[in-house]
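Read through the structure below, which is laid out as structure tokens, and then see the notes.
In this view, the complex is presented without one of its protein chains, the others remaining in place.
Up next is subunit A:
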Amino acid sequence: MMITNGIEDEEKWLAEGIAGIQHNAFYLHRALDSNNLREALKYSAQLLSELRTSRLSPHKYYELYMRAFDELRRLEMFFKDEDRHGCPVVDLYELVQHAGNVLPRLYLLCTVGSVYIKSKEAPAKDVLRDLVEMCRAVQHPIRGLFLRSYLAQVSRDKLPDIGSEYEGEGDTVMDAVEFVLQNFMEMNKLWVRMQHQGPLREKDKLEKERNELRDLVGKNLHVLSQIEGVDLEIYRDTVLPRVLEQIVNCKDELAQYYLMDCIIQVFPDEYHLQTLETLLGACPQLQPTVDLKTVLSQLMERLSNYASSSPELLPEFLQVEAFSKLSNAIGKVIEAQVDMPIVGAITLYVSLLTFTLRVHPDRLDYVDQVLGACVKKLSGKPKLEDSRATKQVVALLSAPLDKYDDIVTALTLSNYPRVMDHLDAGTNKVMAMVIIRSIMKNKTCVSTSDKVEVLFELIKGLIKDLEGISTDELDEEDFIEEQNSVACLMHMLYNDDPEEMLKIICTVWEHIMAGGPKRLPFTVPPLVFSSLKLVRRLQGQDGDLAGEQVPATPKKIFQLLNQIVEALSVVPSPELALRLYLQCAEAANDCDLEPVAYEFFTQAFVLYEEEIADSKAQVTAIHLIIGTLQRMNVFGVENRDTLTHKATGYSAKLLKKPDQCRAVYACSHLFWVDDQDGIKDGERVLLCLKRSLRIANAAQQMASVTRGSSGPVTLFVEILNKYLYFFEKGNPQITGSVIQGLIELIKTEMQSDSTTANSASDAFFTSTLRYIQFQKQKGGAMGEKYDSIKL
């Protein structure tokens, strides 16, 4: 209720004030129309007396002021015309000073003063100096501000600037500057003083009201910037030091913030660049609560825009050491503002970094310096918990990545990882992902182990569990995405020099081995394949390097691989390990390293025996083993026998009959390698096939016992196909008659009542027969061969 009343009262007071002005304006107009100077002065003084009120808020006072202002314009027109009032302007200048009340007196004096300057009967500088001095008499903040704002308004176009018609003898630009500076300083003092007017409980309201008036003060700086004669020298030696002195000395947060911002906005960038030291020197002297980060960010943004406007400007930036000055200033500001929240400090560094990246993209040392300063600020503090601060750190770290499109550049920044250390685990991961994405996007190749070391240090949040965060709490999908990213990343680590590549691999391994069971399944395969790639590269160069003592030998790599794959046992992930062992074995085979290959197979079999219990997994595993083993040519007879024996043995021991059957006929390939000097043991091939036929038979019988009908003939048809394969390959044990017999068998089976008709297997069989027919008709050697088979 009180507030409402307050507002209503104010409206009432304003209305009264306006009525007072209108009333006196009526008589004033009459006096002006009849050219009656005395009456005009009387009524204008009375009219202006309405501005003496203390009851209005700045907003309402402004309304009143504008009304009076309009009337003063009329009065000024009248004063200008001496014919109308017959009083020389110099006398008029005295006459208006007879007014008893100071406020109307000074408004009138400013009005006549404006006419006086225009008449050129006195030098502009003298009149201006007198006016600005006399205005001291109004010490009431709001009234004083408006009065001086009026003075600024009427004098704007009458400053003795260079090229102005009011330019006098000698150095009159300085007079113009001096006048505006003086008015500015007085206005600022009044403005600052406003906060002490009125009760403490209305502090917020006062602040708001003050804010409404700030442009009155700032306008002066704008006027200064518009003075033609203010060149760099005057700005540097007079304007800036004086303005800053006022800003620093007023010790007021609101004013300091606003005015610093004003300076930055109204004066040219070129001046800022050349006076950086002075401008920045003022910053640490400001009140500790001033929002300097915004001010300085503005400045740096302007400067970097300026720098990018023309490449010729860069030498200037270097010459004035813009970077080190800014950097120093920021350091000092942070030191001075002890209560500045960490987010403020980091925001400052982000701005500085942005500036650096835009102005000095080639100066990585600068970038590192900024990060170093940030580390210093963060050190000794617990991890960041303020989410805004964290955001700023992410911005800080992302900036170089965006700029350079090349993580390698960032990796040379020694302080980069140290900044990351201050992030909480979650953000650290986010940042790590940003880094990886940047690498992937730009297809950056990380080519030395040192860089890899740094890189993995950076993304360690993804590589291993960090303190306090257990992997259980993680979102499964996010986790998978992260780990896949890490896997992708590994393929970006590459060096043509095998030795360095090996180092890279070792480095990566050292990092990922700590990753724990959840991560290893993701990280081990890419590393294994990356290593195998290296192996194959070495194998290609084998000839050249033979006899030399090279540190990166396939043997060494295989030793490492052994360790790497073995690490999966903690997961445990036997299927994956098995596949990797087989990959390794194959590579070892290609390198002609029989013992190594054998060892890998041994590991694979051990896993098969001890870890793979699921029957489906077993089927897959055994087929993998068979497939790999088939391609191995490094083994001597003995080793090969051992391994093939094992493989066939396990094949026959699979749980389901059809699985057994298929594994066993697959084993037949182990004895017939279709190579120039591959093994070609036709007998054992036949043995395998026969064994699989037996198993197929057993399967049929089992089916008819348990279900009342035997299964489809699919298995038989499959075996028939194997027969045909070996037949064509020229296995002497596989003859046309054997095939003929099998075909008969299948036909019989199909006609038997107990056999369930199955269109798929029927079709399979029909197309197999068609194939035989086709081969027969083709003629040639193959046709002859097939002749013996009668359908």
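Brief remarks follow.
In this text, contacts are C-beta pairs under 8 Å (C-beta built on N, C-alpha and C of every residue); 3 or more make two chains touch, one makes a residue touch a chain; residues count from 1.
The rule is short, and it goes like this: contacts and distances are computed from a predicted model.
One chain of the assembly is not displayed; among "Very-long-chain (3R)-3-hydroxyacyl-CoA dehydratase", "Membrane coat complex Retromer, subunit VPS26", "Medium-chain specific acyl-CoA dehydrogenase, mitochondrial" or "Rhotekin", its UniProt protein name is "Membrane coat complex Retromer, subunit VPS26". Looking at A:R30, A:R73, A:K120 or A:R136, the residue that reaches the missing chain in the full complex is A:R136. Within the set A:H98, A:H491 or A:K790, the residue that contacts the chain not displayed is A:H98. Although one chain is not drawn, the whole complex shows that of A:R193, A:R631 or A:K747 it is A:R193 that touches it. With the whole complex as reference, residues 52, 94, 97-98, 100-103, 105, 133-134, 136-141, 143-144, 189, 193 of subunit A touch the missing chain.
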